[in-house]
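What follows is a single structure, written as structure tokens, with notes after it.
Only one protein chain is missing from this complex, and each of the others stays in its spot.
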Amino acid sequence: MVLYNLPYVAVVVLTIIGLGTIVLKQNLIKIFLGIMILESAVNLFLVSLGYREGGIAPIYTNAPDRVMVLPTPQALTLTSIVIGVATTALLLSFAIIIWKKYGSIEIGFLRRLKE
Amino acid sequence: MIPAFVVENSPALMIIVPFVAAFIAPFAGRAKPAVRALVVGGAMAITSAITLLLASDVYAHGTRLYVFGAQAATLAVPQDSGGIPVRIMFTVDPMSALMLVITAIAAFAVVIYSLTSERHHSGLGSYYTLFLLMVTGILGMVATGDIFNFFVFLEILSIASAGLIAFRIDGGVAVEAAIKYFVLSTIGALAILVAIGIYYGEYNALNMALIAQRMQFTLLDQLALVLIIAALAMKCGAVPMHFWTPDAYSMAPSSITALLVVASQASLYGLFRTVFSLYNITLNAACVGWLIIILGVLSMVVGVTMAIPQKNVKRLMAYHAVSQTGYMLLGVGVGLAVLDNQPLLEAFGYMAMEGGIFHIINHAMYKGLLFLTAGAIFFRIGTYDLNKMGGLGHSMKWTMVFFIIGALAIAGIPPFNGFASKLMIYESVFVFNPVLSVIAMVVSILTLASFVKVFHSIFMGPVLPEYKDVREVPGPMLAGMGILALVVIVFGLFPSLVVETLVAPAAHALADQGMYIAAVIGGGA
Partner (left out) sequence: MDMLFTLDTGTGFWNPLLWVLGTAVAGVIAVFLYSLGERGYKKGTAQTEPFISGNPEPEKGLVHVRSGNLYWGFLDAMDGYYRRLVPLHTGDLDDYVLWYMGITALFFIVVVVFR
């Protein structure tokens, strides 16, 4: 039972690590790493939803008569990974500009807009 | 007159046109900026026309389906699929159509405005790419009938918006605003993705209608509901998750801020769609309804009181945007709270929902107008600081007129459109709970007070020596503002017409889950 749910346990652990990193760390790059860990957690969640034990790749041409894993969650995960790449690239380019303009990427310095 | 091909494929075309034009724009700009202006303006005009065409078709003939990759565009359930809609589809019901109308009008006005207002800035190729991607994202979000597709369009919208918020780096401050917006919206989008995973795991479906039909409201569904509600409420700027709103709205270029308002309305649409179409009466309507009402009341009060001491005109308007979102949450929340009680729903629930939904369209128009006037002032005097302004009414008469129209509309002064929707909210909410109605009225008064202050400090007073050479903004910018001002006035003078034709069908489509399911799967729930 525990072994079967291991991916989901990993998802929860990764989520906690990701959120914790976002909230507790002060460095922008580390915060973005936290977001990436969170993304990985969600991707793992999606992929493990479609996993069937002993399943084969869902390609119907000349397929042996066995259980297949679900293709849809894999498609979702792939899309999500692509979006994650775009997100990461944009966030890191923001970090570069902040470093150039503010001279620091500590979150405590990002407080010119408030109240 | 209009080819049947366009009418048939309008849901796909309204996404494809801005999407393709987005990637043509930078190349067109290499030839000549005028060519780019033509491409962007033309693409947006075509998109708006197709969108309005689709919306009018939906209002005339009911919900439109568009199934991608199927033999026929309306073939939602193929013969061999066992009654399951397997393909990605757009489900455009009257509520979606209303959002399409809002987006079409606002985005068109904004594009006319920004072709002139941004003329002297650098990097315009990517500016219009991101702009058109934002439009694509909004249109896709409100039209789609597939929940994963909703997530994809939401992310397209977030990434494009973040890029545009940071567009004028402005010593890094705009980038700071964009980081705040984008980190929050990425976390929110991931929460939505988890909810989508939960739905898929439970119901083996991504189609909203199919999920709605199979909805059990188990503990996992409750988790998914909460993840989606909280994420989308954050994205539409409900208090106490509104902190990014003033930052992002004040640092984005003004024309983008006007579009960001529409974008946050699209998130609001997603929230209502989830609560009404996915869950409907399976959830505890009173409990979730009250959650939304409390969010709404908090947004109204905190938004307006935070707006009053603001010194930056766009920050002030952004807090008002938060406050006005509260009205929509209040109106529709009251409708949700009585959803499982048919007599009460008939008595005032529909009216409250209509008020809230009418306020969505009104808010997108007058708030867009106000942000555009703020941009026009910035265009001429180069500051958003209210303490540095004064006496501009002498030189910028048209801008002043448009500002007055927008300000009176947002404050709910008759005969402008804000009054009509607020009246509907006051009267129906009063029957539900008088206290809420009184709070809404007080907030409206404070809104008026706040805009009197803004009006006085920008336009009144003698001509200041530093601004004695200020001229009126160029014609196209006035035209962009004029379109929105015209809509504000027309909607204000003929509220009944708008409510009967646009808003009431949307409210009923939202409340009637069976109709939504039947349109896709057939036969009803």
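We call the chains A and B, going by the order they appear; numbering starts again at 1 in every chain.
The criterion applied here is as follows: a residue touches a chain if its C-beta (ideal position, glycine included) is under 8 Å from a C-beta of that chain, and two chains touch if they have at least 3 such contacts.
All values reported here derive from a predicted model rather than from experimental measurement.
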- Where the missing chain makes contact, among the chains that are shown: A, B
- Among B:Y59, B:F243 or B:W398, single out the residue that touches the unshown chain. B:F243
- Task: For the chain that's not shown, point to the residue among B:F348, B:F371 or B:F403 touching it.
- Result: B:F348
- Item | From B:L291, B:L372 or B:L436, residue that would touch the chain that is not displayed | B:L291
- For the full complex, which residue in B:L206, B:L227, B:I357 or B:L436 touches the chain that was left out? B:L227
- Message: Which candidate, B:G29, B:P85, B:G391 or B:P505, sits in contact with the chain we can't see?
- Response: B:G391
- Item | chain A, residues in touch with the chain not shown (by the definition above) | 19, 22-23, 31, 107-108, 110-115
- Task: Go through chain B and note every residue touching the omitted chain.
- Result: 179-180, 183-184, 187-188, 191, 217, 219, 222-223, 225-227, 229-231, 233-234, 240-241, 243-244, 246-247, 283-284, 287-288, 291, 302, 305-306, 308-309, 311, 347-348, 351, 386-387, 389-391, 414-415, 419-420, 423-424, 427-428, 430-431, 449, 453-454, 456-457, 460-466, 492-497, 499-500
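The rule we apply is simple: only the chains that are shown with their structure count from here on.
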- When the centre of a chain is set as the mean of its C-alpha atoms, what distance in Å lies between chain A and chain B? 28
- Item | Residue ranges of chain A touching chain B (in the complex, touch as defined) | 22, 28, 31, 35, 38-39, 42, 45-46, 49, 72-73, 76, 79-80, 83, 86-87, 90-91, 94-95, 97-98, 100-102, 110, 112-113
- Message: Applying the document's contact rule, which stretches of chain B touch chain A when the two form their complex?
- Response: 148, 152, 155, 159, 162-163, 166, 169, 171-173, 175-180, 182-183, 186-187, 190, 193-194, 196-197, 200-201, 206, 246-247, 250-251
